[in-house]
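First the structure, then my questions, so here it is.
Removed: one protein chain of the complex. Kept in place: all other protein chains.
Coming up: chain A.
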Amino acid sequence: MNTADQYLKAIYLVQRMENGPASTGALADRLDVSPASVNEMIGKLQDRGLADHEKYKGVSLTDEGIEQAREALQTYCIIERFLHNVLEVEEFPSEAKALESVIDETVAERLDTIIDREPQCPDCFDAEADMCAELVGEGEAD
């Protein structure tokens, strides 16, 4: 998953939690990067028609951005579930975050063929716990 997709996923989840635009600070906290880095990436996402940034309010995803964010979230959910269910990794949330930049969507789709994922994925993703809702209680959130 590339960096832009990681940002889209974070914006999508923060928007869902805050029920409105995602603030730069909340995104910086969630991604553990500087607010300057967040602003830079938001500018790029805006240029690509994936997000809208309104001063003092925050960033919202466009329809296209939402679609891409949901795909990224689904890829991430597959990685978490694969680490947990197949490789039996205890600290799967932190390991999934460490590996997500190396795992492409097509690779995740292949891994998806050997895990049982809920049809409502990624709607059931737990944004607060930052992990697949099916796995909440089994892994330590960051």
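Rule of thumb we're sticking to: contacts are C-beta pairs under 8 Å (C-beta built on N, C-alpha and C of every residue); 3 or more make two chains touch, one makes a residue touch a chain; residues count from 1.
In this text, contacts and distances are computed from a predicted model.
J.: Which of "homoserine dehydrogenase", "Ferritin-like domain-containing protein", "Fe-S hydro-lyase subunit beta" or "Tryptophan synthase alpha chain" is the UniProt protein name of the chain not shown?
T.: Matching "homoserine dehydrogenase", "Ferritin-like domain-containing protein", "Fe-S hydro-lyase subunit beta" or "Tryptophan synthase alpha chain" to the record, the invisible chain is "Ferritin-like domain-containing protein".
J.: In the full complex, which residues of chain A touch the absent chain?
T.: 3, 6-7, 31-33, 82-83, 86-89, 94-95, 97-99, 101-104, 106-107, 109-111, 113-114, 142
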